[in-house]
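Of the protein chains in this complex, all but one are displayed in their positions.
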Amino acid sequence: MNPILTFIVILIGFYGLATSNNIIKSVFSVTIIESGVILLFLNLGNLEGGAIPILNDQVSYIVDPLPQALMITTIVIGSTVTALALMLCIKIFHHYGTVEWKEVLGRKDVKS
Amino acid sequence: MSRKILLVAMFAVLFGVFATSMIELETLFNTYGKTYFLEHGYAETGASNLVTAILLDYRLFDSLFEAGILLIAVSGVIWISKHDVEEKNAKFMIDKYKTPDLFITFARLVYPLMLAFGFYVIINGHISPGGGFQGGAIVATAILILYYIDANKETNIGLIVTVEKILYLLIVLMASISIITQGAFFTNFFNPSADADLKAIYLVLLNVLIGFKVALGLWTIFTAFLKEGR
Amino acid sequence: MVDFFQSLTLIEMTAYALQALLIMIAFAIVIHKNNGTIVILIASFSLVTASLYVINNAPDVAIAEVAIGSAIIPLIYVISISRQREFIVLDKAMDDFIIHDNTFTGVGYILLKRFSDFYHLELNITNDPMYYKDTVSRDQVLTEQTNVDLIITKDPQKEDGYVLKGKASNILMSKLEEMVKDYDNIRLIKFKDRDLGE
Partner (left out) sequence: MSQIPVILIFLPVLTALFIYLFKWRHMHLLALLTQTGMTILAIVYFLHFKDQFEATHIILGGWSDVRIGISLANDGLSMAFIFLTLFMWWSVLTYLYRFGKTEHTFLFFLMFLQGVFLGLLQSNDLFNLFVFFELTTIIVTILIAYKKTGESFRAAIYYLLLNTSGVLLFLIAIVMLYNLYGTINIRVLSEVIHTHADTTILKFAYVLMMTGISVKAALFPVFTWLPKAHGVAQSAISALLSGLIVKGGIYLFFRINFLFESAGLPYHNIFFILGLLTALSGIIFALAQKNIKLMLAYSTVSQIGLIIMGLSSPDITTFYGGVLHTFNHALFKALLFLGAGVIIAVYRTKKLDEIRGVFRTMPIISVMMIIGMLAITGMPFFNGYISKSIIKYGFEDSVFRTLALYLVNIGTTTLFIKMSHIFFGPKMLSYPMKHRQQNITLLLLALACLVFGNFYVEIMDAFFGIDYAHITRISLGGLLDYGITVIIGILIYLYVLKKDVKLVKGIREFKISFETANILFIALLTVLTFYFVIL
């Protein structure tokens, strides 16, 4: 049940990508998709339940640690992508005076 | 409007297929990896936190490139925001920004606490939740508070970036020592059958290096953003 | 249906509630028009995901998400959204065009203020004695490489005239052009984007 609800979050992210005209919002849509994917990994790792993956004497049944390790990597990757995209956004604003996709992509004024 | 309807229709199809596959998964679920880590994880790596065990030992190669992504992004963000024209003397005539005094006092109080917490998370990464990446991010957040106190703080970005690159080199070197002792790249340089306390030395060292690298990297990223346009 | 809800434990119920909240926040972000309020939604989105990670028995991931996703990333969003409403002007003329009698009452300031208020921009004027004697080509490099949107200089051809310089690609410049039409002593120069380097 949980993974299915999480998939809705991913779909909302794609909806945002497909409808928003604003670059910053597109960047955030990507962040939403990414958070959804992370949550999906954890949901599926937690599908059968279990303790947190830190071993001590009492623990005999844990959730899967591999998806969690992978997701830490994904969080770092996602944040760098966001940082890079937002820096590009600021630059685009100062070049075009707007962050609307339509106007940014539509302008054609390179001399060469 | 029509495109929104089209989108929703496509989403319905995808959602249906996904839901079916998730229901299927409940019977097909494979727990091979989970059982392996539960049985061998502590004995082979010496880390009771299995996530750290995977990040720093089983899949160290990934973590190296994860740190590499941060490195690249830092250089990229700096390159994009940098310009050849020096504008150090430029002063904004209207700069309304001023932090309230209460916040400054509060921030001064919180700053050492956060820094200490960050170091705690880094150093205890192998036995409790946390590790180099998380602790590094917390340290970076603590440094961020300093900017909250004084927005016009001067930072030598060039130096930080140089240190960050050297730290990355150290991480790669540290990870490759095992080729001499173990005959394979990217694992603990102590023998897998060694004592857990001995192996913890390697884990803590690597966590500290990664923690500092991540902290410096994130610090550079938000300094670049704060300086952008100033 | 009732059986289903009765069989849930407290943690499971919290998980469903948070997941529903997450969907709502995500949807709000996607359909919201105003960029300013989105920042708060972004930070809360990150917090809700972090608590969901904890519920899914992943404290490591939750720490990473809180540290990166709830502090640094929202800050970066705030900065880039606030930069989006900035209109940076470099004043090279350094006379009473902007500052008149030590207050912001010069002709140029009133014009620019009217312009930026009309388009909901935040006017930011800077001056710099270092560039005072620079040439025209230097101005073009300035607009290309730095974030300066507009440069004010004196008109060399006309007494008491001013020249406003900016990038031709900037959509704000064409809007400003409409506004400047009524003033005789103000000219507008638009630099074409050059394709440097091969």
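Each chain gets a letter, A, B and C, in the order it is written, and its residues are counted from 1.
Simple rule for what comes next: a contact is a pair of C-beta atoms (placed from the backbone, for glycine too) under 8 Å apart; a residue touches a chain by one contact, two chains touch by 3 or more.
Not measured: the values here are computed from a predicted model.
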Chain not shown, touching residues in subunit B: 3, 6-7, 10-11, 13-14, 17-18, 20-22, 24-25, 28-34, 36-37, 44, 57-62, 65-66, 68-69, 72-73, 75-76, 79-80, 162, 165-166, 168-169, 172, 176, 178-179, 182-187
Residues in subunit A touching the chain absent from view: 10, 14, 17-21, 23, 26-27, 30, 33-34, 37, 40-41, 44, 47, 66-67, 70, 73-74, 77, 80-81, 84-85, 88-89, 91-92, 95-96, 101-102, 104-106, 110, 112
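Assume only the chains that are shown with their structure count from here on.
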Euclidean distance of C-alpha centroids - subunit A vs subunit B, Å: 16
Distance from the mean Cα position of subunit C to that of subunit B, given in whole angstrom: 27
Residue numbers of subunit C (touch at least two other chains): 59-61, 64, 68, 72, 76, 79-80, 83, 88, 147
In subunit B, residues with contacts to at least two other chains: 49, 51, 129, 131, 133-134, 221, 225, 228-229
Residue ranges of subunit C in contact with subunit A within the complex: 15-16, 19-20, 22-23, 26-27, 29-30, 35, 38, 42, 45-46, 49, 52-53, 56-61, 64-65, 68-69, 72-73, 76-77, 79-81, 83-84, 88, 147, 149, 167-173, 192-195
Of all residues in subunit C, those that touch subunit B in their complex: 59-64, 67-68, 71-72, 75-76, 79-80, 83, 86, 88, 90, 104, 123-130, 141-142, 145-147
Sites on subunit B touched by subunit C in the complex: 49, 51-52, 83-85, 87, 89-94, 121, 129-131, 133-134, 137-138, 140-141, 144, 218, 221-222, 225-226, 228-229
